[in-house]
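Here it is, the structure in full.
For this depiction, one protein chain was excluded, whereas all remaining protein chains were kept in their positions.
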Amino acid sequence: MTMSQERLPPLSSIPAEIACLTDYEPYARQRMRAQDWAYFSAGAADELTLRDNLASFGRLGLWPAALGRFDQPSTRLSLLGQAMEYPILLAPIAYQRLAHPQGELASVLGAGAMGATSVISMQASHFFEDIAAQAHAPLWAQWYWQTDRAFTLDLLGRLKTAGYAALMLTVDAAVNGVRNQEQRAGFTLPAEVDAVNLRGVSAPQGVLGAAGTSPLFGSGLLNSAPTWDDLAWLVQNSPVPVWVKGIMRPIDAQRALDVGVAGIVVSNHGGRTLDGAPASVDVLAQVCQVVQGRVPVLMDGGIRRGTDVLKALALGATAVMIGRPYIYGLAAAGAAGVAHVLHILRAELEVAMALTGCNTLADIGPELLYQS
Amino acid sequence: MTMSQERLPPLSSIPAEIACLTDYEPYARQRMRAQDWAYFSAGAADELTLRDNLASFGRLGLWPAALGRFDQPSTRLSLLGQAMEYPILLAPIAYQRLAHPQGELASVLGAGAMGATSVISMQASHFFEDIAAQAHAPLWAQWYWQTDRAFTLDLLGRLKTAGYAALMLTVDAAVNGVRNQEQRAGFTLPAEVDAVNLRGVSAPQGVLGAAGTSPLFGSGLLNSAPTWDDLAWLVQNSPVPVWVKGIMRPIDAQRALDVGVAGIVVSNHGGRTLDGAPASVDVLAQVCQVVQGRVPVLMDGGIRRGTDVLKALALGATAVMIGRPYIYGLAAAGAAGVAHVLHILRAELEVAMALTGCNTLADIGPELLYQS
Amino acid sequence: MTMSQERLPPLSSIPAEIACLTDYEPYARQRMRAQDWAYFSAGAADELTLRDNLASFGRLGLWPAALGRFDQPSTRLSLLGQAMEYPILLAPIAYQRLAHPQGELASVLGAGAMGATSVISMQASHFFEDIAAQAHAPLWAQWYWQTDRAFTLDLLGRLKTAGYAALMLTVDAAVNGVRNQEQRAGFTLPAEVDAVNLRGVSAPQGVLGAAGTSPLFGSGLLNSAPTWDDLAWLVQNSPVPVWVKGIMRPIDAQRALDVGVAGIVVSNHGGRTLDGAPASVDVLAQVCQVVQGRVPVLMDGGIRRGTDVLKALALGATAVMIGRPYIYGLAAAGAAGVAHVLHILRAELEVAMALTGCNTLADIGPELLYQS
Partner (left out) sequence: MTMSQERLPPLSSIPAEIACLTDYEPYARQRMRAQDWAYFSAGAADELTLRDNLASFGRLGLWPAALGRFDQPSTRLSLLGQAMEYPILLAPIAYQRLAHPQGELASVLGAGAMGATSVISMQASHFFEDIAAQAHAPLWAQWYWQTDRAFTLDLLGRLKTAGYAALMLTVDAAVNGVRNQEQRAGFTLPAEVDAVNLRGVSAPQGVLGAAGTSPLFGSGLLNSAPTWDDLAWLVQNSPVPVWVKGIMRPIDAQRALDVGVAGIVVSNHGGRTLDGAPASVDVLAQVCQVVQGRVPVLMDGGIRRGTDVLKALALGATAVMIGRPYIYGLAAAGAAGVAHVLHILRAELEVAMALTGCNTLADIGPELLYQS
């Protein structure tokens, strides 16, 4: 697609043509640098997993229910003791000032208007405290393992003080995925955007080795990759409950339970790490089979419709997270776009529940799924 | 597709290029407002179910028969005591004056010329009595549950008096589906078209809630959704036999039998309610397995060919209904278009029966179906 | 595709760009009236079966053989006592003067140069005797059941005298299929082309009934459709062996054996009759399972490559027939085109046999097929 190089300003009102989440995509694309669009939208390598995250939901059918009785229908839930109006959170996404001048500040403002919990990326382009100041709904923080434990304990303390209610350690990215679209677009952070919360931390800034050497294995980069022992340390030292994000294999779900995590996020990192990984929703039931309800299970990857939320819950998820869809709402229309994205998805979920005869989330189970 | 905004008048004769039902689509589209085309043609959300209704028939093969003996071949049937020349009815579709100036009057005129039964939508844009006056073939009426029982009994009496022979309660639409195409096209009824038979009735005109509230569940709209008890009341109080339209789950078929319905329509509302619902024809055999012939079973959704009719009957349907195809015939050429659509489909059914060795509808069974 | 209305003359030499059978298609299309292209190329209705005939071969894999020993390799076979150099015949196709001025005369001339047997359609546009005069290889005749038995016996005698070695009764066309492409193109025979061998015969020239009547079943057309008893009569009265063409169901293969046919042709009439019928090659093994080698089994439908011939033989066919491919060769380049088509296909078959380690046709069996 030929895209204008001129970057349009955010919309001041939301066009009537935007009727569903994916309708935001062209509006967002026109309001980003081409390289930032590549950064947010791309998946790893040939984007097999990226596409399968979307396609997987289309392979799952739903049984419509005839008639039914609705008595104070509701989408409410409680997640580790935290009440939520509906089972949708904002997934952690880095550098949101690439998408909109206010970045994470606008995202949490929009989420707050809708009562939705946001998970703030450790690579946010605003300080955790500044983001918290804009929030009208609970915040959680995403975490990449840091080898500097002093820095870790200090930042964990800051997060606790700022009111972050949970921590979500990403466990599926020992190394960045091969994101060719991003490489081809020549993506680099502009001068005014950086991971402000990581300023000053000593981190492995290794780069892949040159031709003739072992590019990754010879670089020492993997020396700083976290282990199960590191996770155990984090669980023991975190002042807030620790989720692990990026569990796909049932055996890893078991290990996470053994270490004592508060919750599990089934995720393939939005198709951005290992290309060829299955769609999140395709392994969800296997993970939930292992977990047996001992901790809550979230999922992300490919949620674009209220029926997708319903399907994920029918397979055992407690709630879902959305990523790119709210970034596109943010890029297109700032806080209002984020709020609108959440409103559409919530409304679609309620319609889907009504048409499948579900009065509350407790009515959502695997018997809703149609197997062709 | 870029479509001329100018709306052409109905055809005065049918072009030779129209050889099958779908050939009517471009002619119809040119003769409607873009928003009315969106209203009639759209399905819910991503239109997965809309497309699967069509694709599902392509997945079913038919065994051709060699040679064969034809002795006064016929497509006749009897449906609840009503003789029909062939097993095809017109499904209920609202607001037909959007498609053609004469609306339902032209549809029933065309159907009458072909001896086909029409099911008239409760949201017809002509009075039930005026429609009946144009009919040369039996009429049935479609019904959306009304909480006002006095109105209900009054209108049922009017229908009986006007000669409507059956009632078909829609049970799959506790709430409207998420019809994005319609939203994007900005569909609204023009001033001169309304549901004339519902004038004056007290109905829940709720709208979805604003951002930050529970859009559907908080609106009270579902309070007026019908229940199985409501259906039982209708069955007991209707002066004509009551069909239920929109049964997909086998368990709902059983409930409908328990309540005493006269017949069941397997339907997903033309893919307009729950996106992700299976194709009607894919669940037909399961429903018929429950029904065991105790009541007749109709189906709609995706019928475009005589072979589709044959496949539905082979899976257990007693007859089928068509929807969009006759609306497109109506929009293109009025009553003549509707009649032509029925003529083509009837002819194709006879050809399909001849090539599969079926002398009468009784010869049509599951052994005709080829499983790859 | 926009096609020039100007009809080009046949090629005087074969372009080097023509490397396989389908390469002839654009050359042929430019050398026919648009309506004649529709007549030859179209399938029934939505052309599901037409396309599946082609797609079905792509679903069958072949095991390549390593090394191997070739000792006077050969593709020879004997079919009902008739020696053939290779297992490929020309299928019967009507009105070949629509494709090329010399029509069937050119086809049999090309076939003769390659030593291939042609099956001449009863609806040929040249007299059986004139065609035979051009032939340098055996001819068979195709037959549509005629209710006039005196005419039948007379024409059978003429065929025998002219040297036709076998008769092939088409049993899958009680009525013409619904060929919409042909209808849309307004196909009619030009004044100078007709079924000359059927001149003067009393045949049912019924047309489908008008709107409001039973279009086919009310027309009496099916009264003249042949029955198994008619086939039995033909087998007993024909001076040459009788094949049946158009067997798909195993049960019909059994009936044909019971009646005493000399051979069976598995065919869906090139996808031109019942749309939704399976691909010929997909039912071939089932038919051969019934036949158990008691009579030879031919197949047609979708053969475009030497590997397709190999696959059909691996599934049990004794030989195959090709239809449209040689018509396109004929239209493009007359007799030379027909010969070239046969040469390409024969060469491809030999290459395929060499690469799968087959020295003779007897080495071709189901173990060559790869099941994914």
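Chains: A, B and C, in written order; residue numbering restarts at 1 for each.
Operating definition for what follows: a residue touches a chain if its C-beta (ideal position, glycine included) is under 8 Å from a C-beta of that chain, and two chains touch if they have at least 3 such contacts.
No experiment lies behind these values; they were computed from the predicted model shown.
Peer 1: Please identify which of the visible chains the hidden chain touches across the whole complex.
Peer 2: Touched by the chain not displayed, across the whole complex: A, C.
Peer 1: Can you say which of C:Pro26, C:Pro73, C:Gly163 or C:Pro250 touches the chain missing from this structure?
Peer 2: Touching the chain that is not displayed is residue C:Pro73.
Peer 1: For the full complex, which residue in A:Leu274, A:Leu310, A:Leu330 or A:Ala354 touches the chain that was left out?
Peer 2: Going through A:Leu274, A:Leu310, A:Leu330 or A:Ala354 one by one, A:Leu274 is the residue touching the chain not shown.
Peer 1: From the listed residues C:Ala165, C:Ala232 or C:Leu355, report the one that touches the chain absent from this view.
Peer 2: Looking across C:Ala165, C:Ala232 or C:Leu355, the contact with the absent chain belongs to C:Leu355.
Peer 1: By the contact criterion defined above, which parts of chain A meet the unshown chain? Give residue numbers in ascending order.
Peer 2: Those residues of chain A that touch the unshown chain are 45-46, 48, 171-178, 180, 183-184, 186, 208, 211-212, 214-217, 222-223, 225-228, 230-231, 244, 246-249, 252, 255-256, 268, 273-278, 282-283.
Peer 1: For chain C, which residues lie in contact with the unshown chain of the complex?
Peer 2: 16-17, 19-20, 23, 58, 60-70, 73-75, 85-86, 113-115, 305-307, 311, 339-340, 342-343, 346-348, 350-356, 370, 372
To be clear about the criterion, only the chains that are shown with their structure count from here on.
Peer 1: At the interface of chain B with chain C, does the proportion of residue numbers present on both copies reach over half, so same, or stay under half, so different?
Peer 2: Counting shared over all numbers used gives less than one half: different.
Peer 1: Averaging each chain's C-alpha atoms to get its centre, pick out the one most distant from chain C.
Peer 2: Between chain C and the rest, the longest centre separation is with A.
Peer 1: How far is the middle of chain A from the middle of chain C, if each middle is the mean of its Cα atoms, in Å?
Peer 2: Centre-to-centre distance between chain A and chain C: 59 Å.
Peer 1: Do you know which chain A residues sit against two or more other chains?
Peer 2: In chain A, no residue touches at least two other chains, as defined above.
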